[in-house]
Every structure is written in C-alpha cells, then in structure tokens.
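Pasting a structure here, questions to come.
Now for chain A:
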Amino acid sequence: MILSDLLGSEVVDAAGHHLGALIDVRLEISGAPHQLLAETVVVGILVSPHSRTSTWGFERRGANAPAIIARPQHWLHRGMFLIAWTDVAQIDEGRVTLRDGYERRDPVLASTAHPH
Partner candidate 1 sequence: MNDPHRPAGRVLDAHLHILDRQVLDRDGVPVTTVDDLELDGIEPGAPIEPDAPPPTVAAILTGPDLATRIFGGRPPESRHIRIPWKLVSEVGTTIRLGITGYILDATWTERWVSEHIIARIPGGRHDPE
Partner candidate 2 sequence: MPESRRGRSKRAQALAPLLALTIVLSGCSSPASTFDQAIGQGVAAVETARIAVDQQLDDRIFPTTTITALGDARRELVDASTSVSETDTSTESDAALRTDLLEALALGVTGVNRARDAMGGTGSLEDAVPALERASDALEALEERATEAEGARR
C-alpha cells in the first residue's frame, strides 16, 4: 500500500456515515530495533471533517503564528481528530471504515522540537 493512496480517503464509521477525510497517518518510531533506526509503525490516522487539504502543520502543534495563516487553517480543519489504528476496521480504495465504538482522540502532536 502506498501512502498517497491513503491520503484523502473518505473515512466512515461502521454504519457507513461520513466522518471526514484522512489527511495524515500518524507514525511512531518504536518497533523492533533495526541497525540504524527502530521500525516505524502506523499508530493512527488523522481525520478532518471539513477539508481534504493539507494542514501545513498548524493543527497538530498548537501553532498559531502568523495569525493570517493560522486562523484560516484552524477554521478549515476545525474538529479534526485522531483515530487509533486499532479502531480501523477495513481499508478500501479511497475509503476507510472504522470499528464500532471508535474513539476520537486529540490530534495535537507532543512537541518534537528538533531543529536539524
């Protein structure tokens, strides 16, 4: 599976109700250790109810400067949430189905400040 096939997919709940669009895939560098870097695993998907465009990172870090860009971005992606991979029931072409009783989680990324 290729990442860009997932991006932009419609996300629906178990009953088929539209929830939003998949705009990113959350990863964690935490799997089995490799020679150089630990395995990178998928831990969840980010769903935006109102827009399929990129967030330019504004939603996930609580970034709010400069306001002229941050405000429209926050508005465009209002109500964005994170779904744990364990809540994903099935992936089809252009469509992601969640399990019954899925949980909407906070999408904000813990600070990974890391200049180069």
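How these were chosen: all candidates are chains of the complex that A comes from, given by their letters.
The criterion applied here is as follows: contacts are C-beta pairs under 8 Å (C-beta built on N, C-alpha and C of every residue); 3 or more make two chains touch, one makes a residue touch a chain; residues count from 1.
Everything numeric here is computed off the predicted structure, so don't read it as measured data.
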Touching chain, any copy counted, for chain A within the complex - options 1 or 2: 1
Chain A to candidate 1 touching residues, read off their complex: 1-4, 6-7, 23-31, 34-44, 46, 54-55, 57, 60, 82, 84-86, 88-93, 99, 105, 109-110, 112, 114-116
